[in-house]
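One protein chain omitted, others in place.
Let's look at subunit A:
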Amino acid sequence: MPRKKITIAITGLNNTDNPGPGVPFIRAIRESDRFETTVIGLAYENLEPGIYMEGITDKTYLIPYPSSGAEQLLARIEQIHRKNPIDVLIPNYDAELFTFIKNEGWLRERGIRTFLPGMESFMERTKDNLSSFGEKYDLKVPKSLPLTGAHQVDQLFEDLDFPVFVKGKFYDAYKAWDKHEVSTLFHKISAKWGLPVMVQEFVEGTEVNVIALGDGKGNTIGAVPMRKTYITDKGKAWGGITIDDEKMLSLTYDIIRKTKWRGGMELEMIRTRDNEYYIIEINPRLPAWLYLAVAAGQNLPEAMVRLALDEKVEPFHAFKSGKMFIRYSYDLIGDISLFESITVKGEL
């Protein structure tokens, strides 16, 4: 079968110790036997490793942060689109998704497809809405309370016991053992990610995640559960293994069916010793460990791109358990001229 030529623009090239999903997404789509893909990297920072990695992007452009205004970001996308027409755009950061979801129609008018959650589903799963999400969909979630000022800390612990997790709106989560630590973390996290800062009950157990893709009609196109086997001090999986956990899968199918989830999703859960599952986060995109699912038999990036192109996609029914990943670090060597190009011209 001849491969279809497409151009994908993608963010999340920060393959650091807190990696984005861009590089593994590209790796997966490059392995597709359905597509012959030209990859346009969209980078927010000029030292995102994916810009410099061999065989990852065909061309990379710097783009402005959504926080500098949606107009600026969209104008830059339009400029890039004129030079290299984009078929599908894959945003990969939680913090940029609002802007892209809001402007999905604008992108479509220009021939740029996406496959993102609806605004309502996107908003109802945010960290500050997790408690009401749990209540609405009958899911166990840890008690979470929003903190908008350090003065609220005393009041907060009338309802919570230590330790707790203190979490940023989009990223960062730290364990805290006393009120002083919570106050310090509040200032640190709110300066970086804004308000509210969430304080979440600590649930003891094993950290397990599911990667999934919903078709927007309530069907799960694919889902693979994973157990973290090595966790960094930032709480990121540095190693993991696919597991055949039926309860995690049925929880995932249930959430996707009830929310009619569209796009990629990562469910972060804690499995307690009593085999109860607490949902601690719902990330509205495929996670950085997505290549593990590809290795286990589900190329979800390829399926997502096909859905974005309005192709009919049959759901995956199986995956291999016992597939594991281990991340590693590697020093890429580049010439200063590469850095010069991305910094001065905004492209490489």
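A few notes on this one:
Please note the rule applied: a residue touches a chain if its C-beta (ideal position, glycine included) is under 8 Å from a C-beta of that chain, and two chains touch if they have at least 3 such contacts; residues count from 1.
Keep this in mind: contacts and distances are computed from a predicted model.
For the chain of the complex excluded from view, the name given in UniProt is "PqqD family protein" [choices: "Cytochrome c-type biogenesis protein CcmE", "Carbohydrate ABC transporter membrane protein 2 (CUT1 family)", "PqqD family protein" or "Quinol oxidase subunit 2"]. In the complete assembly, the contact with the undisplayed chain comes from A:245, out of A:48, A:245 or A:266. For the options A:79, A:132, A:148 or A:206, the residue in contact with the chain missing from this view is A:206. Residues of subunit A that touch the chain left out of view are 206, 208, 226-227, 229, 241-246, 271, 321-322.
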